[in-house]
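Only a single protein chain was left out; the remaining protein chains are all shown in position.
Chains: A, B and C, in written order; residue numbering restarts at 1 for each.
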Amino acid sequence: MLDLVAITALGGSEPQVDTVGGITCSEVPGVALASVAARMGQETKASKALAKLISAPAPGIGQHAGDTVTAFWAGPDQWMIEAPFDTHEELADQVKSALGDTASVTEQTDGWTRFDLNGDQIPAVLELLSMLDLRNIDAGSVARCSIHHVGCFVLCRSDEAFSIYGPRSSAGSLHHAIVTAMRSAL
Amino acid sequence: MRYSGFRVIKEALTGHKGWKPVWRDPEPKAHYDIIVIGGGGHGLATAHYLSKVYGHRNVAVVEKGWIGGGNVGRNTTIVRSNYMLDGNEPFYEFSMKLWEGLEQDLNYNAMMSQRGILNLFHTDGQRDAYTRRGNAMILHGADAELLDADQVRKEHPYLNFDDARFPIKGGLAQRRGGTARHDAVAWGFARSADSHGVDIIQNCEVTGLRIENGKCLGVETSKGFIGANKVGCAVAGNSGRVMDMAGMRLPIESHVLQAFVSEGLKPVLPSVITYGAGHFYVSQSDKGGLVFGGDLDGYNTYAQRGNLPVVEDVCEGGVSLMPMIGRARLLRMWGGVMDMSMDGSPIIDRTPVKGLYFNGGWCYGGFKATPASGYCFAHLLAKDEPHSTATAYRFDRFRRGRMIDEKGVGNQPNLH
Amino acid sequence: MIINHPLLGPRDSSEFTYLGDATLINRPDWQAEDAAEAFYEYGYVRDNPAGKHQELWFHEAGDRSWLVVTRDTTTHEISKVELARDVARARGRSK
Partner (left out) sequence: MTQNNRLSGGQIDRNTTVNFRFDNRNYTAHPGDTLASALLANDVRLIGRSFKYHRPRGLLTAGSEEPNGIVELRSGNRQEPNTRATTTEMFDGLEAQSQNRWPSLKFDALGVNDLFSNFLSAGFYYKTFMWPTAFWEKVYEPIIRRAAGLGSLSMEADPDEYDKGFRHCDLLIIGAGPSGLMAALTAGRAGADVILADEDFRFGGRLNSETFSVGDQSANDWAAQAVAELSSMPNVRLMARTTVIGAFDHGIYGAVERTGDHVATLPAGKPRQILWRIYTKKALLCAGSTERPIAFENNDRPGIMMASALRTYANRFAATASQRVAIFTNNDDGHRTAADLHAKGVHICAVIDVRKDAPVNYDYEVLSGAQVVNTKGRLGLTFVEVALPDGSTRTLECGALGVSGGWNPNVHLTCHQRGRPVWNDDLAAFVPGSNLPVGLSVAGAANGLMSTYGALQSGAEGAAAALELKDVRPDLPEAEDTPIAQKPFWYVEGCKRAWLDQQNDVTVKDVKLSYQEGFRSVEHLKRYTTLGMATDQGKTSNISALAIMAEVAGKTIPETGTTIFRPPYTPVPISTFAGRMKGQEFHPTRLTPSHYWAKERGAVFVEVGNWLRAQWFPLPGETHWRESVDREVRQTRASVGVCDCTTLGKIDVQGADAADFLNRVYANGFAKLAVRKTRYGLMLREDGMVMDDGTAARLAEDHFVVTTTTANAVNVYRHMEFVRQCLFPDMDVQLISTTESWAQYAVAGPNSRKLLQKIVDPEFDISNDAFPFMGCGNITVCGGLRARLFRISFSGELAFEIAVPSRYGDALMRRLMADGEDFDVVPYGTEALGVMRIEKGHAAGNELNGTTTALNLGLGKMVSKKKDSIGSTLSEREALVEPDVLRLVGIKPVSPEEKVTAGGHLMNTAGPVDAAHDQGYVTSAAYSPILNSNIGLGLLKDGANRMGEKMRLVSPLTDLTVEVEIVSAHFVDPEGERLRA
């Protein structure tokens, strides 16, 4: 029985939640991640296996898809797989067994920290944080961008729900940037 | 015409009628002993020393636009000799000594101001590197001083000591460093060269180099062919374009460096300061503007303009280092095209073409080098051998592995 | 500047890191007779054209693709953007 206690990227035992105006920013530690990079010449097989894993076609450029286990596009023939941490702490192993030799799989769970934005007017916050063309971002979109010099993924789940992934070590700076922008814009 | 305070008073009292043009506007002769391509700081300095020190009077400087319109007129005016490596430091210290006597030599006030330059450091590793550099400077006969954080604070209390992401741990000062009025440097050299018989030919663009049997016979220009025994190219920023006319490929890329000036302010900065944890260096001009800059935009370009990301990067560094400048306004931004060489150091050398000589690759260190560059290039043109302080600035150093790489970033020009 | 990424569409150039002339793809053969001279030229000598320039950019804050961008160094006009991997293969590079 594991007897170590995890902390969140912001250093707490519980995730941090901030609300400004109509938007809530929540730290989301309960997510497991693994990256998938197709092996040379195995790209088609890898994306088929991936489709099976997430019960949806492997997401194309700038897209995410899936239900419990979801995937988003991270680069040419590369995806990031997301799943609930509680049920998928060893996600990388699960993904590896699903994809076999068609892809290289790397555990990424704690490489990233996630902040979820929920509420209306999220674009007013995001336009102070990233240079993404928010007109082209709708449910199902994902884009990599830089937020205050921190490299992030921005996922749009709906008009009123976005997720931002940033590197775990920079969680404090990223959180500060997001909350500051919320206070400025809202 | 000799300039002096008395002359200024006399002219003021007689309606300023006696001031003459500072240089003639001659038509090119058919042939010169030496033609210098490029009426910038280095070209004009070359002409000055060729005529005054080496006695060559039959010399022309050809300039495609107006003199002083290139990098000598668009830099941040810093003068220093704080280099580390053997190939560089004697040359820059030679330049510093020339600066120190320049105004008397030229009879022109270039406002050389030895206000000092301070390079800040923020890590132990930087301190060690600056210690090595400061020692090298002293061992080469230059001046250097290592300041700890308290000493820096005493001299520059307005710097960010309380809320800094990268606290200041100290600095390497060169008290003899400083600034000079860049335009005046070009004009002073031009005026002196002109007075020693050099023809300065403006609006005369070199369109080709006439090379026969491996020898350069002169230059084709927008004003016709001009013959010469020797041709020296001093067009840093455009070296690629001109040397391409001789079929030469160079260990150089052209990049843009932006510079900025603020609105005029009452005195706030006593010296030149460079930030060790960001891309920012700054001085204050006699007119009161903060003159500052940072990093290259980073991509090859011959366009004299840059883009916003670097503007922001530089200002981020500036406000982080000295938060009191935040409410000062940036008045003007501009770009200069730099010859970025493969090791960050210049080239003053013969070329494979007989009679064709090259001076370039100054990266963004060209302004401070102006007098010595001119002197050493004049020496090379006059004597056909390198000046003793510029022996390392050869083309073949890359082939032989004798790079002069102060920053240690290797063969990637935009990192120097 | 805007680089029209072949996969991702227009992206601000500040997301990219610049390396230099795309001839850096043409790494010489280490066993060739003239390898020393070839590596010197490869490492140190550039065309540095005033005009169209093929150059390497890395999408550092993006999908980590290396791109070959054809850009005019006098106007900054970009006429072509390709994945460097495709260019390398087209130039005969493999393993």
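Things to note:
The rule we apply is simple: a residue touches a chain if its C-beta (ideal position, glycine included) is under 8 Å from a C-beta of that chain, and two chains touch if they have at least 3 such contacts.
Please read these numbers as outputs of a predicted model, since none were measured by experiment.
Shown chains touched by the undisplayed chain in the intact complex: A, B, C.
The omitted chain makes contact with just one of the residues B:K64, B:R80 or B:H140: B:H140. Across B:Y3, B:Y54 or B:F225, the residue that sits in touch with the chain not pictured is B:Y3.
Although one chain is hidden here, its contacts on subunit B can still be listed: residues 3-5, 7-9, 11-13, 16, 19-23, 25, 65-66, 68-69, 73, 86, 89-90, 100-101, 103-104, 107-115, 122-123, 125, 127-136, 138-141, 144-146, 158, 160, 163-167, 178, 181, 183-184, 187-188, 202, 262-268, 277-278, 284, 286-288, 303-305, 307-308, 311-312, 314-320, 323-334, 399-403, 405, 407-411. Think of the hidden chain as still there; on subunit A it touches residues 1-9, 11, 29, 35, 37-41, 78, 90, 104, 106-112, 127-128, 130-135, 148-150, 167-174, 176-177, 180-181, 183-184.
For subunit C, the list of residues touching the undisplayed chain reads 1-2, 10, 12, 17, 19, 24-25, 27-28, 30-31, 35-36, 39-40, 42-43, 56, 58, 60, 64-66, 76-78, 83-85, 87-89, 93-95.
Operating definition for what follows: only the chains that are shown with their structure count from here on.
With centres taken as mean Cα positions, subunit B sits 49 Å from subunit A.
Each of the following residues of subunit C touches two or more other chains: 12, 14.
Of all residues in subunit C, those touching subunit A in their complex are 7-8, 10, 12, 14-15, 60-65, 83.
Against subunit C, in their complex, subunit B makes its touches with residues 238, 240-241, 244, 249-254, 298-303, 307, 309, 342, 398-399, 411-414. Against subunit C, the residues of subunit A that register as touching in their complex are 61-62, 74-76, 78, 131, 133, 143-146, 151.
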